[in-house]
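In this view, the complex is presented without one of its protein chains, the others remaining in place.
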Amino acid sequence: MVISFEEVSYRYRDRGMTPILGLDGLNLELEEGRMIAVLGAPGSGKSTMLQHMNGLMRADEGLVRILDFNLESGDSRKIPPKLRQRVGLVFQYPEQQLFEDTVEKDLLFGPLNFGWSEAEAAEAVRRAAFFVGLDEALLAQSPFKLSSGQMRKAAVAAVLAADPDILALDEPTASLDPASREDLMQRLHGLTKAEGKTVIVVTHRLEELVSYADDFVVIKGGRVIFQGTARELVHKQEVLEEAGLMAPSSVRIAGTLAAQLGIETPEMLPDAAALAAWYAGLLESQS
Amino acid sequence: MKRKIILGRYMEGDSWVHRLDPRAKMAAMPLFMVAVFMVDGYMGALALLLFTLAVIRGTGIPYRYFIRAMKPLMFLMLFILVFHLLYDAGGSKLLDAGAFKVYAGGLEKGIVSASRMALFIMLAAVLTFTTQPEQLAQGLGSLLKPLTCIGLPTDRLVLMLGIALRFIPTIFEEAERLWKALQSRGLDLSSRPLREKARLIIALLVPVTTGAFRRAIGLADSMEARGYRLGAPRSRFRAFVWKRADTLFVGAFLLPVAAAALL
Partner (left out) sequence: MGTIDKSKHAVLLEHVYYGQGCTNVLKDVSLAIPHGQWVCIAGRNGAGKSTLIRLLNGLLLMSRGRILIDGLEQSGRTLGDIRRHIGMVFANPDDQFVGLTVEDDIAFGLENLCLSREEMQHRIQTYAERLDIVHLLNRHPATLSGGQKQRSAIAAVLAMEPSILVLDEAASMLDEKAKNELLDSMRAMHADGRYTLISITHDVEEMAEADRLIVLDGGMVTADGSPRELLLREDLLQRCRLKAPFALQLCRELKERGIDIGELVREKEVQEALWLYHSKRYLTATGTGG
């Protein structure tokens, strides 16, 4: 178990008259080396949960275990830098958080903060840039001269450069074009397969993760209301509804057709090939 | 750190104080200020306190929020009190502990001075807790309206103030996210030499400023696309209606003034 939340609650006390519940006795266990999709409507507690993973937020109640760190509620000791190094957090629109005058300096920022030598840090930066597919020639440029897709890659690389074991990203594909989205997901998936890292992606697009993530977690009202595979999730209409998601096109089409034919909705991987195969089988059995 | 400051926040509610014309609440403030400055004894302070508590009760907002509003200034109030205790030697001697002597006059002045501040903060909190920022801006605009004839562009000022109120929280949020992102990347300012600290803080202003500019451009586009032109005539959607309750409310503030003058 690489991450575990046990009965974790968190309240926002600073928004108006009554404290707002961020997490409400949340229980969650995530395994190492997998790609995990976290889904949920706005305000469901996804981002709050993410920020508990490296101690930016501390639980009011319950226990958060990350790698070999235990973060108990009420413990106000300083967060060890080692935790921050091993759990990389990529915030929404991370390109807006680039601040140095060259991309390279920005990427070096993390590794140097964690006390690496110049040579180690430079090597880590090159590796990170390679992993996200950022051309090395761009390293010497100002981040503000890059295209939006490149800026996003640079910002992800800036976190990846510290070589975290866990990489958590808050809507990393927001406002990217479809091809860049797919490219980023593929690369993140590669991190889990090639490097054994754990990658957690908060998203509100099910389709882009359906073929990559191993594990799906749906959050509502600060609690986990679903954890399982894509195959299980796409058929749970109420869960999808709660998370502001739509069943993928293939499931919708298969569902309607099954209803018209008066047969049970088939369980299948939500992609075009699977649907076509099912339909072909259907015709076969008919004739 | 901005989260600790509660004064200036709007608290949703539907009390009669919430429903008052913002201009009435704003007009009451200077009257109350006069009363606060005229107070110079226990009785006057007590009368003002009772009056303020009555108004607070009318807002329907729990007392503890008003106490929290005072918290950041608690230290200053304490300082004022102690200052008077130590240096004001009027009236009878209450306590004599060698170098440390407390006089009745000093005690009274200390308490009255400290409570002046407390009273004023409480009433300012009543104003901001019960009035939406935009209404404050518009109320201010309409109170300043007469100044248009000496060339003050009040409409523009009100719009600017409204936009500032609308965007300051967003920009704060963005700055906070930036701060958190950098903490995640191992930023620990306390361990850095002063020069390095200064350099970093200046560097961090870059994304905050570009963010603010990006928003400003987006907003300008949206305003222009919806037909806004500087200086062009516009009608007004929000019109304040001055009701009898508003007159009574402002009139009621003559009470503390009278009390402060007489007691």
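When the chains are written out, they are named A and B in that same order, and each has its own residue count from 1.
The criterion applied here is as follows: a residue touches a chain if its C-beta (ideal position, glycine included) is under 8 Å from a C-beta of that chain, and two chains touch if they have at least 3 such contacts.
Because the structure is a prediction, the values reported are computed rather than measured.
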Open item on the list: Among the chains you can see, which ones touch the chain that has been omitted?
Closed with: A, B
Open item on the list: Please identify which residue in B:64, B:195, B:229 or B:244 touches the non-displayed chain.
Closed with: B:229
Task: Hidden partner interface residues of chain A, rising order - done: 41-43, 147-149, 174-175, 177-180, 182, 204-207, 241, 244-246, 248-250, 252-253, 256-257, 260-261, 272-273, 275-277, 279-280, 282-283, 286-287
Task: Absent chain, residues of chain B that touch it - done: 132-134, 162-163, 165-166, 169-170, 214-215, 218-219, 221-229, 232-239
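Rule of thumb we're sticking to: only the chains that are shown with their structure count from here on.
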TODO: Please report how many Å separate the Cα centroid of chain A from that of chain B, as a whole number.
DONE: 41
- [ ] Under the touch definition given earlier, write down the residues of chain A that touch chain B in their complex.
- [x] 14, 16-17, 51, 54, 56, 81, 84-85, 87-89, 91-92, 94, 96-100, 109-110, 113-114, 144, 158-159, 162
Task: Complex contacts: residues of chain B adjacent to chain A - done: 3, 9, 11-12, 61-62, 65, 174, 177-178, 180-188, 203-204, 206-207, 210-211
